[in-house]
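A single protein chain has been removed from this complex, and every other one stays in its place.
Just so it is clear, A, B and C label the chains in written order, and each chain counts residues from 1 on its own.
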Amino acid sequence: MTDTSAVKDALRRQHIETPSWAYGNSGTRFKVFAQRGVPRTPREKIDDAAQVHRFTGVAPSVALHIPWDTVDDYAALAAYAKERGVEVGAINTNVFQDDDYMLGSVTNPDPAIRRKALDHLLECVDIMDATGSRDLKLWFSDGTNYPGQDDIRARQDRMAEALAAVYERLGDHQRFLLEYKLFEPAFYMTDLPDWGASYAHCLKLGPKAQVVVDTGHHAPGTNIEFIVAFLLREGKLGGFDFNSRFYADDDLMVGAADPFQLFRIMYEVVRGGGYDPAAGVAFMLDQCHNIEPKIQGQIRSVMNVQEATAKALLVDAGALRAAQDSGDVLGANAVFMDAFNTDVRPLLAELREETGLHRDPIAAYVASGYYEKVVEERKDGQAAGWGA
Amino acid sequence: MTDTSAVKDALRRQHIETPSWAYGNSGTRFKVFAQRGVPRTPREKIDDAAQVHRFTGVAPSVALHIPWDTVDDYAALAAYAKERGVEVGAINTNVFQDDDYMLGSVTNPDPAIRRKALDHLLECVDIMDATGSRDLKLWFSDGTNYPGQDDIRARQDRMAEALAAVYERLGDHQRFLLEYKLFEPAFYMTDLPDWGASYAHCLKLGPKAQVVVDTGHHAPGTNIEFIVAFLLREGKLGGFDFNSRFYADDDLMVGAADPFQLFRIMYEVVRGGGYDPAAGVAFMLDQCHNIEPKIQGQIRSVMNVQEATAKALLVDAGALRAAQDSGDVLGANAVFMDAFNTDVRPLLAELREETGLHRDPIAAYVASGYYEKVVEERKDGQAAGWGA
Amino acid sequence: MTDTSAVKDALRRQHIETPSWAYGNSGTRFKVFAQRGVPRTPREKIDDAAQVHRFTGVAPSVALHIPWDTVDDYAALAAYAKERGVEVGAINTNVFQDDDYMLGSVTNPDPAIRRKALDHLLECVDIMDATGSRDLKLWFSDGTNYPGQDDIRARQDRMAEALAAVYERLGDHQRFLLEYKLFEPAFYMTDLPDWGASYAHCLKLGPKAQVVVDTGHHAPGTNIEFIVAFLLREGKLGGFDFNSRFYADDDLMVGAADPFQLFRIMYEVVRGGGYDPAAGVAFMLDQCHNIEPKIQGQIRSVMNVQEATAKALLVDAGALRAAQDSGDVLGANAVFMDAFNTDVRPLLAELREETGLHRDPIAAYVASGYYEKVVEERKDGQAAGWGA
Partner (left out) sequence: MTDTSAVKDALRRQHIETPSWAYGNSGTRFKVFAQRGVPRTPREKIDDAAQVHRFTGVAPSVALHIPWDTVDDYAALAAYAKERGVEVGAINTNVFQDDDYMLGSVTNPDPAIRRKALDHLLECVDIMDATGSRDLKLWFSDGTNYPGQDDIRARQDRMAEALAAVYERLGDHQRFLLEYKLFEPAFYMTDLPDWGASYAHCLKLGPKAQVVVDTGHHAPGTNIEFIVAFLLREGKLGGFDFNSRFYADDDLMVGAADPFQLFRIMYEVVRGGGYDPAAGVAFMLDQCHNIEPKIQGQIRSVMNVQEATAKALLVDAGALRAAQDSGDVLGANAVFMDAFNTDVRPLLAELREETGLHRDPIAAYVASGYYEKVVEERKDGQAAGWGA
């Protein structure tokens, strides 16, 4: 039997970070559909992120993306966030949206472009100093589209060199999270295509280099929870970029495509000690709201992570281990599925009520009138755009 | 033994259509990299397409995309193309780049938006009347991102209704080619996800509705040449959108990712009678030159289709059939591979020389100075953008 | 709001067919692990199937597989089944386990082998006459391993010829269900690789030819519920072979890999009228219990289908349609997910109690002592083997 009050305690301290770019317009290569009420500035994005925290109580930080969130005074931006009840979280770098990066950033054959890319990464560490951020998130779109286009190994040498330079620049309480992705926008070879490549680079650099798992960045059929379990065992899981997908890097709301997979992932997090704050695992969302309202979409994603976490915490560990150790295939699976099949929504509603929140975050947000307010306030000016 | 002069005759009458949008800037959702010398108008795109034909001799038509190629006078545009030595080919419709289409075009739950989309399709038939085009290419981005978002079956009813209305409007010598695609931009359910769905709709409508195979629109592992053989047997293969992919709808240069697959496809075309002009199979390219020079990229794609076709024509049909009929697995495969392993570049160079072309189209194009000329001429103004 | 009593009524008349071969030993190419208590004869398989029905109440028929279930007197076997409380269901043909079929059965290049295969299929219709079965299930392992090995189109001609001969032989109340499969055991080209190919053949033959969907036979990323919705709209969905998979045709317990997908499939069944007995959709299981106890595994699969069906029936159709029609993406998805997130196990336990069954079929089966009994009774002799 699992102790419900312990589960509640654990859920109360959950910390899910939302990304500033999820509040802006986003889309596919075919079309970015404009929505109403979309923020126009980093501060307005923070305002929106604060709403997600206001109604869920578990989203107390917001990740920034440079240069989309470039401001003159980052310390002031961080202070603004605190006023709004949230903190600035990870700093996301961007070395993919400049014409110079057509053939790569830190792995570009041209040393001048590599230097430019590295300078951006280092500048992002300066921003971390100003905002007090712990995590630098590194995603590289680097790769090639055609066999022979560039030298795979030489690009690894360049990648290693850039990562070492960034690592060197990190302060005592800072680290970087190295992302990997199978494909897109590179369509033949990506310089960091899988967890193994990120892991190998991070391992050489040391404890301040950690792997981040974006749940949409794998080949079909990949068992993501295995990777989570493996990296936790190695002490190399830095965090998650949560989203969901049916096909490729669809960037849908978390848990929308395969709630059972999300549960299995959260189970391995709990099992491997990754839910303990001391483990330093960052639980971040990274998704694109192409067709759904953005703030509501974030709230739904946060709730879906909560529900999966609640189920993972409800797994009867003792019964599971007993069935596993005795080779009882169906029994072990039944214990596991029992937690998944449980409807945890009442538990979470109760928990919210206990902490002064509305039982239903979506309904409370809708009733708040915030959406109508920002649609009116933000009707002029340039809506913020996006990245994945 | 295969008769080389018959092969050459067949290659001489090859007809590959290039797409106007391949000459404009294109990219991924992350970035559209601007290139130099990119056309600014439909006429300039036609100028570029004419270069591809000039150096390859087998690309005598260019497909248009509405509204990207919207002009006041389509008859004049068609006349302009003829002056440049090419013809206007298929008319491609676009019902995916308007904010109204966020939840679909012809399958949208809103009847007013469905009407708007249908009107566009019908208008494209008017354009066909003006340009003398035979083929209307229908690609729908319609679908849903989330389970439950809309009713799958109701959307089929709407699709059927729209297709019937377009079919009804077609003239005696016109037809439509119905495209299918597994995913993107819809990430949960696409209304025409596979050849079976397109085929079923076309079958009900009649002979003027044909299926078009985009080689990048399938699930991993799909045997595309089977689909080609099957549709040819059913008399339902309307044409191809050629491109290549390693992962999803990568839209790389034709034959760049898997030249053996391209050969197998062309073999089934030849085997099933689809290379005979009377079969009405349209051989079109549809690709995005994200990082490579566009005209050169098109020439390379055209050459790759030529090479695959030459190899397909070189298969020793008698020897193959004999081995197949006797159950000689290795023998039959060996006959097949012998054609693929043959270096057909000398044959094609010879063929070009015989028809007054340079043996090496890429080298001839580079030497022509056309690129430098258009870089200078087109340095001002707005470069044309794209779609897939 | 959904009417719970109507849901219960619908669940009460559910009919899930278990396969005789699931009770025998099965495995992978690497190893068939022997289990204890495995049946040795068709009658013992029926005994086991009767247990599944005894404890679930919704599995009143068992499919046979010829020649694995070959007996001298099929009428007597059918009578035996009735005595045990179940009926003989579909007859499954087998034209893949004879050395003659190495290069195919009905599509083999050798006409004598094609004839032999066809004779087997026709003999299975004789068996249907004797058992009173309605459905003949046709799965062909036919295909090729190497490009060029045989002629794709000629094989389609042979397939069409064989199917027509079987169709001709069917009695008034008989039909065949035509299965498709992407790959395995053919590794280059399968003669019926997807629903489109099965559909096209069935459409030509007439109403007694229907498509059967094996949930494990698709390419990665295929949206199976789309196929279900599409075939129901066309009146061509004959039934299901349920199982689940993470990778290929894994043949795991139904709903074990992706319970949300199973729910979505059952929702489309309900939505499209396929749950109405008049629709004639056969709900069959087809799985391999490689490592789990077989009868318990079947009970679990049956329960998983029940749970998914209950959730599908609980979808608030009115609220869903309203949200869909108004383009409320998140609202429609929320209505859909509300049903999935509901814990229907109490409802099903209640339903069982009302019909005189134990609330927990697994516990009741374990407590019955049946397993210990058959382990003892069947300790000698040759355990039955398998097929997928």
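Criterion: contacts are C-beta pairs under 8 Å (C-beta built on N, C-alpha and C of every residue); 3 or more make two chains touch, one makes a residue touch a chain.
Please read these numbers as outputs of a predicted model, since none were measured by experiment.
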Options A:Phe33, A:Tyr74, A:Phe140 or A:Tyr188, residue touching the unrepresented chain: A:Tyr188
Omitted-chain contact residue, chosen from A:Ser20, A:Thr56 or A:Asn145: A:Asn145
Listed residues A:Leu103, A:Leu138 or A:Ala384, member touching the removed chain: A:Leu103
Given A:Gln97, A:Gln156, A:Asn341 or A:Ser368, the one touching the chain that is not displayed: A:Gln156
Options A:Gly171, A:Gly221, A:Pro346 or A:Gly381, residue touching the unrepresented chain: A:Gly221
Positions on subunit A contacted by the hidden chain, ascending: 103, 109-110, 145-154, 156-157, 182-183, 188-190, 193-197, 199-200, 203, 218-223, 225-227, 229-230, 232-234, 260, 264, 268, 271-272, 315, 320-321, 324-327, 329-330, 332-333, 335-337
Where the unshown chain meets subunit C, residue by residue: 27-31, 33-34, 96-97, 99, 101-103, 141, 145-147, 182-185, 187-188, 220, 245-248, 250, 252-253, 256-257, 290-292, 387-388
Residue numbers in subunit B that touch the chain omitted from display: 220-221, 223, 246-247, 256, 258-260, 291-293, 296-297, 300, 307, 329-330, 333-334, 340-343, 345, 362
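Here is the rule we use: only the chains that are shown with their structure count from here on.
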Cα-centroid distance, subunit A relative to subunit C, in whole angstrom: 40
Subunit A and subunit B: spacing of chain centres that average the CA atoms, whole Å: 38
For subunit B, residues that touch 2 or more chains besides their own: 103, 145-147, 182-183, 188, 220
